[in-house]
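Have a look at this one.
One protein chain is absent from this view; the other protein chains keep their places.
Letters are used for the chains, namely A, B and C, taken in the order the chains are written, and counting of residues starts over at 1 for each.
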């Protein structure tokens, strides 16, 4: 029996997920969609499996045909919706952030623990990217010794006009924060954020250069640059005692033309991480069917939000800022 | 309603397809499997959706739960099984070769035309590979002018001990023959095969170097080397008037260790073309549901077998050999 | 004491060599230059060390200040000038071809043998390129087993308007012929030349695809394409029993801009092989001082001209053509 999925939010991410569920996610049937804009929800319904259109997320969560929920609505709605899923005892995959505040994340954590069951996954899709998986596997092989540094680059061609300096961290760099935690099985303890003088960026501090230090003493630096113009580009190099592991760009072809050898960049993160998004949904559905949780937990969602919050404070204060995390509940097991 | 699929053959390719259908092919339900070895068929049944196990392919084809058939049994059985699918009026995806002989292929073509409906697809999965698709798209863009040459490399780490000199062409180079026809919308008219002196290959002529000429005057050269030892490696460069398009290798990561920067090769074609196999099955199921045929047709299957046959003759005679194809039936439309 | 060098020919190649000798060749002093155009010779004299300007090559050869001669005049003059150098007992580096005809080459060989001393070097500069040297060294290491095939690509952005079909072979592909002989320590025994239909090339057969077979059974294929438009591009892959060795392009930087990652091509062979030309001259001067010959010999010059001649015959006849070389004189020692 397929898992009946409801998607909350019919914007860019929600409609992408709806298509992926409809076309590629074996074991799942997309049964319902909702959006604050009912026409937008209905429009997604016509091009996907979602035949039940709900006026809001809470109604969708209560729909008995819906066995599991994917939340892709605005950040500010996440906490309420995830809590409703937990009340309903239904598995939920919530796009990052789990909640915009650490308090909100902790309320979700407490509610999940109260259910006695791991029901929440956070949509940190990079954990399903073949490059990061190969990097993690190389690290786990022991061949390279312990990790020492990780250099990360996160560039977008262009940011929406409403992007502010904090969003470079909470929306963009937060992916590096999560994937580094996952690669290293480690939490961060302090952060420094450097600004550079970019004449064209106005009030927006862009690019930013973030240096995080982990409990085990690994340094993770992140260039986040959301108006890099030339394209969407994500890079990482993990530096270990005996060698390094670097993500390899994966253009389909190389062209030689007009005096140059060229290869293209993806337009945005959806193209770049298209395969990872598919794998994430398939894995989520499999984990629902098997009852074995996988992917980023509510605790990971909390740690990412808390770490990003400290980065934003470091950006504002221009000082090295300590990152204080709550003790990790036993409920979430050891860091893998 | 899902398409009910039956897979004939539970060997390496058949069981791979069965897993892909079960885990990744939305819109399809794998309902049945058969194999000459009933235990092998039953074993695949336990790890996939295939709950109906048939003693042979013909029984599977007649099963009313089976709406469409995937043939992955030995080459010698293909003709009979495809003809049975046509008799039953059921769509069929047949692993290459469509049939080992041109006469067999032409009998299938005649039978398909007699049904009045395009029911046969041949499993030339490279047409679904992102690299070749990008190459074709670059060529169609007009930016590079007309095609002039195509350089192809097809290397396997190791061939099975029973591989003979003809199989380098009919099993391996046949993929380049098909994908070049598809890229160029062109048929080949003559071929020359060169041998080199490889001391370790015994009676097997390996590597071989094949030079094909197309109707439009494009030269396609193929190095096929099935005991290349170092790994599975497929390369191609399309050379046009104003530039070239090259398949880009796609390792997930690069490692720097022990004095070297390294990237790995796939072990074999299944890993290298894993995404293409998934896309092919999804596309086949979509084409069954839409009624719009896609992928390599029975005529493509015939042309590939006939061209490969001429290559084998050229290998044996050491002469340039003409390739004589039957006129293309209107039924199959123009070359795309 | 420096070697006093005279350069015959003040065209593109001659003036380049004059500058290299003046600025970079330790152990040499450029003392003289000549050209059919005395103004051109004088102009080179003003920007280089060459203070003695001669009206013709024979006068330069006789100049007692000239200890060694570099010939960069038109091909048709090479034989007479090299023979004059041999008569004068002076070492000579002759740009390829040694002579345009095999008979001319053999007359030089006979004259050199008569002097009892190796005085002639042919300007096959690729033997001094770090890429080919690394390829040869990898082959000699034994790690890759015996060579089986070599794939070569030789592309120019644009050819001069007076280039004819034979010159693609005698001026361009002849570099691949020489460097393959040197890499493999082997001679070629037969050749087939394929044409493709390039609508824009008029009477000029361009590109051409040449397949050579060596005595030891190695196949060497060469795409030569002198109006490839996009840039100067030379590639090679040597395929051996246990692995392959590929020339690595060497751009100084990679640019990411406007949706692309790009790297540039050299404009022409002089930029691409700039370091090889410098090394060749330094090595030649060192070999004059040490008395130990190095680089391509007169016999190599003969073999290259003879092989290129057979290629031209194969192009004209469209048949596989045998390559008949004279027996190698003991004077030139074994193939390295």
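Note that in this section a residue touches a chain if its C-beta (ideal position, glycine included) is under 8 Å from a C-beta of that chain, and two chains touch if they have at least 3 such contacts.
These numbers come from a predicted model, not from an experiment.
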item: Contacting the left-out chain in the complete assembly, out of C:14, C:131 or C:147; value: C:131
item: Of B:19, B:143 or B:256, the one touching the omitted chain in the full complex; value: B:256
item: Identified contact with the non-displayed chain, of A:194, A:294 or A:331; value: A:194
item: Absent-chain interface as seen on subunit C, which is shown; value: 22-27, 130-131, 133-135, 138, 143-144, 242-248, 250-258, 263, 275, 282
item: For subunit B, the residues touching the chain missing from this view; value: 157, 230-231, 233, 249, 251, 256-265
item: Missing-chain contacts mapped onto subunit A; value: 145-146, 148-149, 151, 153, 192, 194-200, 207, 209, 211, 213, 216-219, 221, 223, 225, 228-230, 239, 241-244
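The working rule: only the chains that are shown with their structure count from here on.
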item: Centroid comparison with subunit B (C-alpha atoms), farthest chain; value: C
item: Chain centre separation in whole Å, for subunit C relative to subunit A (CA means); value: 57
item: CA centroid of subunit A to CA centroid of subunit B, Å; value: 38
item: Centre-to-centre distance between subunit C and subunit B (centres being mean Cα positions), rounded to whole Å; value: 43
item: Shared-contact residues (touching 2 or more other chains) in subunit A; value: 251, 256-258, 263
